Structures are given as structure tokens and as C-alpha cells.
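Note that this complex is displayed minus one protein chain, with the remaining chains in position.
Moving on to chain A:
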């Protein structure tokens, strides 16, 4: 019975603190975009003429079907990250798509119409080499999988293994390709590098070796890169050193026939690796005898192999990309050739004859802010008059997919670069034109009384005009039904809203493409592709000037650093329009160790960026005279730290007036024992409203608010579960003083850390109890402040009090961040990205080392929750309800103009944007607030007072007369 009461009470309590969204609020303040990643394999669903599906398998281990009309996802399957979920091959036949996953570990078949799993089998170990469909008498019933030392045949219907055979001499021969063309045989092709080709023909029926031959081929090392099977089992290879094409009849296997390219009048571009592409329209039939040969970056040829003779059907030059496509019985080659700087033309050519097909030109406009086209995926179809029509999906360097219809209409574009966001910032939108005008008026210098008055009048006139226009728009929109009111966001009408809830999200992706996204709708407002970004680049995005300094445009600086060489480059741009700034960034010739954004500003209100190179010399950007002078004045108070995790060295430096530096402190953590895994400072735009906490007895416990405190996390090198540990060091970044040093024994990473205000929260894996645990450290100065006006690291001799408590968390986590609000009055929540795709908003109240073991009167007075070792995940704490965010890698929080509201962006494979209200919307009236009622009550009260006053007066008068 008591339990029931408890349950009921709980229900009541829970009922009152529910913070989730209402059904009608879904999608009102939040949006989600789902991505798949860089496409590796694509197949158009061709088994139905009317089908509008394209299957994509990507480098992010995602297998998805996309609607070719809209570009939306039909379904998507997200596999494990890393090599375990790597998609090695996709075999598409009819309704089924067979995937080889995880270096040949798993074979899966998907039903492409609904995206359901047909079957899945685990293969024997052995590294995957190749796979193909095997057909017989026109029907395809099997799939062959070639591994390092075995070949196996599986039924397409249920995945069962038909036969498995060991490959002969698999220690010496490197088997690389498998081929089948419907004659009941499966060919495994291997190569002994620079010696010979080994061809093994298996019977598709029982796996018996029919033939086994090796043919001299001393020039060959990689079959998939330089060979293809063409026509009637002719293995055709191209070699750049001997400048020849070689053919080998797989059926007879006598010897390789060499055809010098010169005899065909062809020449390979110097330094180019020639490449062959053949086409097999149906797996149960032979490949076409026509094939494509690429001889240079923009030189392609359509060739035909005819009785051992090679005939040139067509020479495409210049041609950037060429691709085969089949519909019905017709096969075409689509060729993309550059027209001018901004456009490419795509044409269809008959594969059999090489003739250009009429009315098949398609214009593809190359966006100057996007990458070059990289691959062409062609969907061909038969029109009513039996001619071939087509649509193309162009994949470009920046991972974008553009689907184009004749004669050049872009049906949709998917920016797959957004599946790998590295870092982001939110920038305030500029003021509206009128607001900007007003600002400008006060910003400029006065030039006479009369002109000032005129200017004021004119600006007020403009304001009146816009106000009237706004009213008219409101009136006009009010008559239309709600759904029809369009809120088109474009770069022109972008302006800050009343509460600064709409911002510009500047996202940097690993491909080097930058995006400007409207935070309200999620629409991409600008994009900019930076070419020649090194593949292992590290990015650091900094806002040097916000929009607050009209007429100076806002300015962001992206530091791009090659992780290997340390060499860096700067890209300076306007975050609202994405345009590259006029300001020329300095050329950085030395490797960069550290970058710092100082609170100092130059005369144009741009914050000063300091870059420290490997000679410990500092360069400033912008480096005007004004800046250098300011730096000289403040040099003695500019300290910075460097972390060298390979040597475990943390060192502090001070700036000198001549912009050189001197080392002032050094802490060395021996790498033999532990490694530094993360160093976290506080966010510079964080505000703390309350200096202390009021205790139960009305005294104040002051927080230790050191803005330059660093939380250093180390992991032990010894990974034995009894001896492994995690170290937490709190170091002052100015003086190098170790404020606190703690070890969490029997714990292992990965450690996620959030450092804010006077607390550090970290999450780790406890090897002893085999669970995830949270720990919180809070720092307090004590009952009195040492110096209440200003915090100086150089003058805080007393070490703070350190409180710590730990909790069990029932799930592992992917990432963690704390909410951030304008003034820091609102209570804080931790936003935790879970591997399940949920984003949990956990009140910091639950992670409070002062939670008492035993409840006392004082702790109740302080509203402390009694200690419970387990933190519970409550479903209403998920801020993204059912909008799962796959593979969350980062959460970004930004304050809005409303103190109660914090903007949140979670990014990973998907992007999700929402708002959170950690203390609920205490500064906002509800949507359904009854203005009528309150005003009528007010009026009624007002009139009632008036009347009663009058009555009282009359009464008084009457009494006076009496």
C-alpha cells in the first residue's frame, strides 16, 4: 500500500515537472536533417520502370534508399562505425540488395522496397577481396564472395552457402577479382605481382575446379585497377609502362595478346594511370564488348573488342566523366564535357555504335562555391517512343549529390558533407535595414545640426514606412489559412528577431565545405567549398567580430591546420553571407602550435587572434599598428599555455612586448604512467550570475570562479582492469598551479568532460563494476571571498575547497555539453548525447556533490536532493522526443536573447536543432495567454473603482448634509 502511495505521489510530482514538448509543438521549434555520408556505391532501382529509388551505400557505413523525385530518404540503415561496419560491396538484383559488410564478415540481404532485412549470415573469417552475382540460363540465384583464401557461393534467396572451396596456392597468389557471365562457371582471378595471372574456373554447380591456368603477366600488380572483363570472357588490361592493352581469353587461356596503344594511335597522358571500365548489363549475361578507356584526366575513349581486334568507336576529349547505363536492351554511355567555366554539358552516346543520341543534351551548372564533379550516376529509362531518356546524379568533391533532369533542371541537392560536421559556431543575425540605419546614425560622426535632424527625420520616416508595410503584411497574412503563409528565408530578408532566437549556424565539415544554415528552418543559406584541404586537417573556427558592430561586417576566421606538418592557413569570411573577406590573412610559414582569441579589439572592433608558431613566436591577426600597440601595453598580462600530449608536457608562456614569449611554468606528466587525453577550459562567453550558494543556515558558500582554470584528464597507460585509472588535474592556466589532483581508480576512458562555472563533470567507464559512472567536482572558496571585485590567478593564495561525488549512469554516452544562457541566471542542464540517438537534458541539480547522504533540515531548506547512487534516465528528459540523432558527435549550445532559452544543435550523421528551457519559460507568456480576460478584468476593476469612488463621494456628501 505504501508503495502505491509513493507511486501516486511520484506520479503527481512527475506530472508537474514534465518538460517535454506537446504534440502540436513538434517541429515548431526544432528540426532534424538526416544524411548518409559520402557515397561509395549507388544503384538505381531498375526492376520497375516507375521506381523512384536510388540505393546508396556510403563511406559512413550507411545503406539508404533515396527518393529520386525529392531527394528525401525512403529508409536508412546505419551500421557500426569503423571497419566493423564498412560496406565492402553492394550487389543489386531485382528486389534484393546484397551487402558485404565488415571486411567480408557479414553478408546481408535487404528488401529494397521497404528496407527490411531479408537475411543475414556470418561468413568465415578472412579478408574480403571481391564479390559478384552468379547467374545461369538467364536467372540469377547466387552470389559469389571471394576472400583471401576461399571462394564461396551463396543462395540469394536465403543466404545459405551452396559451396565453399579453398583457393589453390592462396599463400603466393593474391586473388583479387571474381567474374561470372552466366555460362555456369565462376572465375577467380589472382595475380602474383610482376610475374603471372592465375585463373581458376569453378563450376557454379558444385564448386569443382574445372580449369586452373597461370599466364605470364610480369607487368601486372593490381587486377581491379587496370583490368576488366569485356565481351566473351576477354580479360582486358591496360598498362602504362608498356603503353599497351593486353587481352586474355578466359575460356581458352592460351596467352596474353599485347596490343600497343601506339598501333591504335593512342597515347597516355604523362603521369596518368590509365583505367578501363566495362559494363555487364545483366549478371547472367556476358559483358558488352564495348568498354571505356581513360587515358588522361579529361580524355576518354569508347572502344570495342571485336575478335581480338580493338576498334575505336568514339574519342571523347575533353570529357571529365563517363559512365555506362542500361535500360531495356539499350546501353548508353553518358559523357560529361566542360562547356565553359560555370557549366558542363552531358550527352548520351549509343554504346554499340558510339553515335550521339539526339536531344539528350543536359546542362549541368557548376556552382563556383562547390567542388568539381567527381562521379556520374546515370539513370536511363525508355520513353514512350522507345528512345532513351535519362537523369543523372552528379557526385562532387564536396560529397554533394545533385540530381538533374533534362534539360538541366536540378531536382534536388543533398549536401552530404553535413554528415561530418567538425566544428560550428552560431552568429547573431544582422539587424534589419532600419535598425541598422539607426545604429549607423549614432555610429557616424556628427556633421552639423541641420543634417543630423534631417537624417533623423528620414530614418524615422523609413521606420514608419516599414512599420506600415509590416502591418499590411500581418493583415494580409491573417486572412490566409495558416498553412499557406510561407516564411521563405533568404539571405536578403535575414534579420534578427525580437529575442534573438534565430541565428546563423556556421558549420565546418571535414570535407572542407562551409555552410551557413538558418537555425530556425534549417535551410542552407550559403555554402563555400575550400579546395585543397588536407585530408587530416584540424579546424578551429573563431568569431572575430560579431554583428554588433555595424557598419563593420561580421567576421569569422577559420584556422585550418594540417595535423602532420602543423602548417596552417587562415580563411577569413563573413559568416552571414559566406563571402571571403577583403581582409587578407597573413601567410603562415611556420607550423602553428596554438591560437588564441584575445578579448582585445582593434579600431574596427575585430578581436585580436594570436598565433603561436613552433619557434614560440607570436603573430597577431589583424596586425595593425593599433593592435600592436595594445599588445605591447598588455603583453605582461597575456599568458597562454601549450599542451604536448606526446611528452605529457603542459607549459605556460607569457607574452613579451616584442611579441616573443617566455616560458613561465611547466608541468610534466610522465607518459610512461599516464597520457593526457583532454584539456578543457571554460567557454569565454559564459556568464555566472550568482557568486555563491545560499546555505540552509542563510550563510553563503562562495564559488571558486577561476576563468583560466583548466581541467586536464589523463588515462593510465596500464590498461589492466585492476590497475587502470583516470586522473583529473585542475590547473590554473596562468600560473600553472595545480589546484586539485585526483585519480579515479579502476576506471577507463573514453572520458567525456564538461567544465563550466565552478564545476567539472566527467563520465568514465568503471572497470571494477563494469558500468558508466559520472563524477562531479565542485570548487568553493569558502564562506568568505578573498577578493570579491576581481579574480586574479596571481593573487589567490588559498586553495579552494573541493567537493566531489559520483553516480552510476545507466547508459554509455557519445558526447556531453552544458546549456548556456545569456546571463547565467537560468539553472544549468547537461545535454548528453546517447548512442541510442537520444539527447538527454539532465539537470545539473542531480550532479551536485552537496547532495546529502542523510537528509537534514538544512539540506531540505537548500532544496538539495538526497543522494542516490544512480542517476535515472527519465524519458521526458529527452529533448528530441522521437527525432533520433544518429551518431551524435558534438552538441553545441548558444545563448539566445531570452534568458530562459538556450539554443542547441546536435550534430553527427544527422543534424538536430532545438531550444531548451532549463528553468522553463519563466520570462515568456504562454501561447494561449488570455489577453482578453486579463484586460477585461482590469477594465472591470478600474470601472468598479471609479463607480464606487463616485458612490462613496455621494454618500459622503449626503452624510455631510444630514
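Here is the rule we use: contacts are C-beta pairs under 8 Å (C-beta built on N, C-alpha and C of every residue); 3 or more make two chains touch, one makes a residue touch a chain; residues count from 1.
As a working rule, contacts and distances are computed from a predicted model.
Asks: The complex lacks one chain in this depiction; which UniProt name from "Nucleoporin NDC1", "ER membrane protein complex subunit 10", "Hemoglobin subunit alpha-A" or "WD repeat domain 5" does that chain carry?
Replies: From the listed options "Nucleoporin NDC1", "ER membrane protein complex subunit 10", "Hemoglobin subunit alpha-A" or "WD repeat domain 5", the omitted chain resolves to "ER membrane protein complex subunit 10".
Asks: If I consider the whole complex, including the chain that's not displayed, which of A:806, A:841 or A:893 touches that chain?
Replies: Final answer for the missing-chain contact: A:806.
Asks: Just name the one of A:159, A:692 or A:727 that touches the chain not displayed here.
Replies: Considering the complete complex, A:727 is the one touching the chain left out.
Asks: List the residues of chain A that touch the chain left out of this view.
Replies: These residues touch the chain not displayed: 1-2, 4-5, 8, 11-12, 15-16, 18-19, 22, 636, 654, 656, 662-670, 673-674, 716, 725, 727-728, 731, 735-738, 740-745, 766, 768-769, 773, 775, 777, 787, 794-797, 804-808, 853-854, 867-870, 919-922, 924-926, 929-930, 933-934, 937.
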